[in-house]
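Missing here: one protein chain of the complex. Every other protein chain is in place.
Chains here go by letter, A, B and C, matching the order in which they are written, and residues are numbered from 1 within each.
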Amino acid sequence: MKAVVYKGPFSVAVEDVPDPEIKHPNDVIVKVTSTCICGSDLHMYEGRTAAEPGIIFGHENMGIIQEVGSAVKERKVGDRVVMPFNVGCGFCKNCQRGYTGFCVTVNPGFAGGAYGYVAMGPWRGGQAEYLQVPFADFNCLPLPAGTENEANYALLADIFPTGYHGAELADVSPGESVAVFGAGPVGLMAAYSCVIRGAAEIYVIDHVKERLDKAGEIGGIPINFDDGDPVQVIRDMRGGDGVDKTIDAVGYQAAARGSSAAGGQQTEVPNIVLNQMIDVINPTGIMGIPGLYVPSDPGGVDENAKRGALTLNFGRLFEKGLSLGTGQCNVKRYNAYLRDLITVGKANPSFVVSHEVPLGDAVDAYDKFDKRVDGYTKVILNP
Amino acid sequence: MKAVVYKGPFSVAVEDVPDPEIKHPNDVIVKVTSTCICGSDLHMYEGRTAAEPGIIFGHENMGIIQEVGSAVKERKVGDRVVMPFNVGCGFCKNCQRGYTGFCVTVNPGFAGGAYGYVAMGPWRGGQAEYLQVPFADFNCLPLPAGTENEANYALLADIFPTGYHGAELADVSPGESVAVFGAGPVGLMAAYSCVIRGAAEIYVIDHVKERLDKAGEIGGIPINFDDGDPVQVIRDMRGGDGVDKTIDAVGYQAAARGSSAAGGQQTEVPNIVLNQMIDVINPTGIMGIPGLYVPSDPGGVDENAKRGALTLNFGRLFEKGLSLGTGQCNVKRYNAYLRDLITVGKANPSFVVSHEVPLGDAVDAYDKFDKRVDGYTKVILNP
Amino acid sequence: MKAVVYKGPFSVAVEDVPDPEIKHPNDVIVKVTSTCICGSDLHMYEGRTAAEPGIIFGHENMGIIQEVGSAVKERKVGDRVVMPFNVGCGFCKNCQRGYTGFCVTVNPGFAGGAYGYVAMGPWRGGQAEYLQVPFADFNCLPLPAGTENEANYALLADIFPTGYHGAELADVSPGESVAVFGAGPVGLMAAYSCVIRGAAEIYVIDHVKERLDKAGEIGGIPINFDDGDPVQVIRDMRGGDGVDKTIDAVGYQAAARGSSAAGGQQTEVPNIVLNQMIDVINPTGIMGIPGLYVPSDPGGVDENAKRGALTLNFGRLFEKGLSLGTGQCNVKRYNAYLRDLITVGKANPSFVVSHEVPLGDAVDAYDKFDKRVDGYTKVILNP
Partner (left out) sequence: MKAVVYKGPFSVAVEDVPDPEIKHPNDVIVKVTSTCICGSDLHMYEGRTAAEPGIIFGHENMGIIQEVGSAVKERKVGDRVVMPFNVGCGFCKNCQRGYTGFCVTVNPGFAGGAYGYVAMGPWRGGQAEYLQVPFADFNCLPLPAGTENEANYALLADIFPTGYHGAELADVSPGESVAVFGAGPVGLMAAYSCVIRGAAEIYVIDHVKERLDKAGEIGGIPINFDDGDPVQVIRDMRGGDGVDKTIDAVGYQAAARGSSAAGGQQTEVPNIVLNQMIDVINPTGIMGIPGLYVPSDPGGVDENAKRGALTLNFGRLFEKGLSLGTGQCNVKRYNAYLRDLITVGKANPSFVVSHEVPLGDAVDAYDKFDKRVDGYTKVILNP
């Protein structure tokens, strides 16, 4: 079959690889219909991880079940399904408590597995024609048959639940004010989730005009941090008051103010968003942090950044009595509910999708997405 | 009346000061029967804060109501009461949600007030014969009449609830494993609260033998960090596994390993406990942080420490999907329940009290408590 | 001043009564600008309670502060405010935990007080020109100055929070399916609150066409129980499945199917809604019950009903592992958040208001509202 294979920094290829097979009685094989390129794929693509050439990319996968292992109970050939990017077993101490992003079964020696990602276990990615899915009864979310809502449902694999996870970690509730840092795909999904959860005011901070425009269209209040300190801007808009909750949808590659205005490489300040969140939030607030931070970053801006150490204004955080929650999204905790919102027409997350292209165009898509040219913000590959 | 007055670094005096008066219809005047010296009083005593001479110390106060303002509804002259160290109004946006440690009424421009503490509002301390208590219906916790359990109840003003707050922030639940860092009075109260909440294993980390002995006596597992890396020691005891929850009862003046063994000044490493907690906790865990961190520390070990900035292994924290909660204790959320445990004899927190002395001996008590000599670990003054 | 005074069953009058006065230093006097007639006022009006003639009605009150007691701290003359229908003290064991509908201070011997209601304490109602408000710092919710959103804010006194309370008791969460029984003002507010909270499907059951139309307009799915068993209708629409959550916004005066079709008196079946909720909900579901049930109903249909005893299918409830929450709304827990949603334009609850009339027209308004003629569904009086 054809698959997107990592060849080295800034290089992928669409190549022939062996078809996946049922290796365990609880497996199914899915014929992939939609598979997204994720911002976190670019971490590998740019050589900012330990990924070795040969990895098949793709952790945001959706398709039709093609073959079913002998122990699978509920899933059938022909089922239309979407899989969480996390691979879970369903029975370990973390999965059974709903922490399916921290499964201790599927990636021995580590808590958490995923398809097609460095250090996340032996699972091949789904940017390919077919995908092996383990523990299929647990990992396959069934979808209404047909082809409707294909792009909407495809986002259930990762970014819609991941954005929602930010709102859940911050316990965003009706009537609250929230500041969402970052208006990339995850940030927009976080802001959109705050809308769904009934927040009163949703400030969205970024410095890319197109992203901020989208934030405004879904009901957010766009704040361009190149135009001024976002903490001060928000406080000025609120008569000096801060916000109830904050969400970090940026992570460790946070850009300094004005750093992309020059058109060149952006200047990273890994702790800038976290410290701004501490500043802009009111005492007793909660900070949800779905944005990625890593314990090892070969491309980090300094020695601390390289080992994932950040300098935080912890005295201020304590003085305010803040709480925070972090970590990759436990997709299975949310995906059925978000699916149902899509099915009845109350959620349409695919507004973030900029391009849908054939699998064969993956090389071009990676290149443009990485450079953020031609409006590439979120790409779905259709094998 | 007599009161303990701050004169400057390492100096207090017991002096005559004017008696407090009813200034507002919701006030009462309490004749103080017990008032504790707190570890956080030593921050002022040692000159590690912006405290100016003249402050009357004392935020852990208990006594008998002597006089009642005209608007007070439920409290009567003669009531035996203990007051949370936090002063709250009961009606602001934080008090009404139970965040009584972050009252925005009693200390204008700041969230949180306390008796006898720098920057915590205009409230005089209770290391004195009498104390003015505002919003008395809200701030006075009634106690059974008489003199029984005097020392136990006195600890309801601060350290028993504060230790309990650590367990609550970490959501310590029956059957869990916990690591409590610090076996000073708050750490012992945190460990004791974990016992009350039914934790299965409670590791308590310190390097003072007497404290560790007490931790063992109440059912904890003492770990001396001068004898080895506590993270490794705990993992070794658990077959490589970490713990479910951690509590930081140390705060920003954390000592380096072996630093007090030389008998001299201890070496501070302000981020050591937080990073050890990140290391020893299992993925999906929760860290409760009642230990004090401040946004400004004139005596900090370096420029970052002076402004309350700590370098944390945030990449690891994120990878593990950890959550954390911080801040001073909202005493009123817990004190009635803890009082009832004392009254029925199921809690006896006064095992941490080392000395009860007359108010007149306060100068000597501060000196010895600060030097940790003669077994001074927790002192109650009896005016 | 003028006030609406209860004269006996089916009789009220607008009469001159003495102006209210500051009786306690924590009181304020409010000049009433809007005050609603509530469905629960009709319980008294119809003689279905122990109410004696002479009561001044009105627990849904809003206005401008006219005079301030000496102990009041934050509220000022001229503040525009709305008061929860519950009177709370802010410091009793229930108020401090957020159960402000169960205050044990304001109505001695009972948990819960209200303005202008039988057995709810000594507090006069606000269907009048002026209102005494006790514990004013606690009970007055400040509103933006001016006259904007007058009807929307007026509903913060009771029915908007009460409907929201139903959704909160049932823990209605994004993506869930809900059945709301009753599309009167509270039922519509409950359904509207489910919309705000992101529910996927909101079935609304009633048999009054106008109400069902409104439910449909805000995004609900109207079910007319005169047209068929609502349990079966909902299950048929869901392929046999039930719903995640249910809300009872009907209470003890529930009507039998078709009972009002004849135009005459409706036949009451007090347990019909509760048992239908047990039938239509899925195992592990939660039932929110803001609809009023009373321990004594002189007009009850049988001996059990007269003493508030209902026969429930408890074996089925247990088999499904259901939970339920009941009780009058703790308005203060929600009103600031709902106010903010109104202020930013994200909530417009006043779509339920059918009439706004001068205080002088109260007699006519009570008559028509009780008979549900001329479209009277929710009336605001403007003194």
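Note that in this section a residue touches a chain if its C-beta (ideal position, glycine included) is under 8 Å from a C-beta of that chain, and two chains touch if they have at least 3 such contacts.
Source: prediction; values computed, not measured.
A.B. asks: Using the document's definition of touch, tell me which of C:L131, C:L317 or C:V353 contacts the absent chain.
C.D. replies: C:L317
A.B. asks: Among C:V106, C:L292 or C:L338, choose the residue that contacts the chain missing from this document, as touch is defined above.
C.D. replies: C:L292
A.B. asks: Of the residues listed, C:M1, C:A111, C:V301 or C:A336, which one is in contact with the missing chain?
C.D. replies: C:A111
A.B. asks: Just name the one of A:P9, A:P25, A:G54 or A:P122 that touches the chain not displayed here.
C.D. replies: Checking the options A:P9, A:P25, A:G54 or A:P122, the one contacting the hidden chain is A:P25.
A.B. asks: What residues on subunit A make contact with the chain left out of this view?
C.D. replies: Counting over the whole complex, subunit A touches the hidden chain at residues 24-26, 69-71, 73-74, 89-93, 96-98, 105, 135, 137-138, 332, 336.
A.B. asks: In the complete complex, the non-displayed chain touches which residues of subunit B?
C.D. replies: Residues 164, 173-177, 193, 196-198, 200-201, 334, 336-341, 343-344, 346 of subunit B touch the chain that is not shown.
A.B. asks: Against the chain that's been left off, what residues of subunit C make contact? List them.
C.D. replies: 94, 97, 99, 101-102, 111-112, 169, 252, 271, 274, 282-284, 289, 292-297, 304, 307-328
Keep this in mind: only the chains that are shown with their structure count from here on.
A.B. asks: Could you classify the subunit A-subunit B contact as same or different, where same means more than half of all interface residue numbers appear on both copies?
C.D. replies: Over half of the interface numbering overlaps between copies: same.
A.B. asks: Distance between subunit B and subunit C based on Cα centroids, please, to the nearest Å.
C.D. replies: So the centre of subunit B lies 43 Å away from the centre of subunit C.
A.B. asks: Hey, how far is the Cα centre of subunit A from the one of subunit B, in Å?
C.D. replies: 40
A.B. asks: Give me the residue numbers in subunit C that touch at least two other chains, ranges are fine.
C.D. replies: Expected reply: 336.
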